[in-house]
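I'd like to ask some things about the structure below.
In this view, the complex is presented without one of its protein chains, the others remaining in place.
What follows is chain A.
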Amino acid sequence: MSFQQWSALLKEGFNATSFVATYLCFLHVTNTYLFTHAWVYGPSMLPTFSVTGNLVLAERVSTRLGKVGRGDVVLIRSPQNPRKVVTKRLVGMEGDTITYVVDPKNSDRRETIVVPKGHVWIEGDNIYATSDSRKFGPVPYGLLHGRVFCK
């Protein structure tokens, strides 16, 4: 092939690559700053979400602006495994006094705790089968990943 054909081919290749790269960057920005999707499964949020799985849409604006509130279902990076993002309900904000049942399957013992500054208290809807703040304590707000608004 002549030099002209090579350079035309390279130019087209470069254009296509840069188009794909820009599209991927656009996707990343939307996922990180606007909204993203997540696949929720497991028994910890019954009956809100089913065991076999729900596809949910979460928006990432309110967590960045500090506008999530009690009662929101949130995506949060697990404090026990930073590679996992789990879904729980936000039950307490900083400064709240939370009274919770420590181990509902075995006893009725309740404990009271004040959520420290910069932290939140999260609980799964299904308190019999969930590992949440009742087990690992209040979590820093910085771990919040998004707020679920649609399933």
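Criterion: a contact is a pair of C-beta atoms (placed from the backbone, for glycine too) under 8 Å apart; a residue touches a chain by one contact, two chains touch by 3 or more; residues count from 1.
Keep this in mind: contacts and distances are computed from a predicted model.
Within the choices "Protein OSCP1 isoform X1", "Mitochondrial inner membrane protease subunit 2", "Beta-adaptin-like protein" or "Two-component response regulator", the name that UniProt assigns to the complex's undisplayed chain is "Mitochondrial inner membrane protease subunit 2". Among A:G13, A:G69, A:G95 or A:G118, only A:G118 touches the chain that is left out of the view. Annotation: of A:T36, A:S62 or A:S78, A:S78 touches the absent chain (contact as defined above).
The hidden chain makes contact, of the residues A:K11, A:H28, A:R70 or A:R109, with A:H28. Interface with the hidden chain, as seen from chain A, comprises residues 21-22, 24-26, 28-29, 32, 66, 77-83, 116-119, 136, 139-144.
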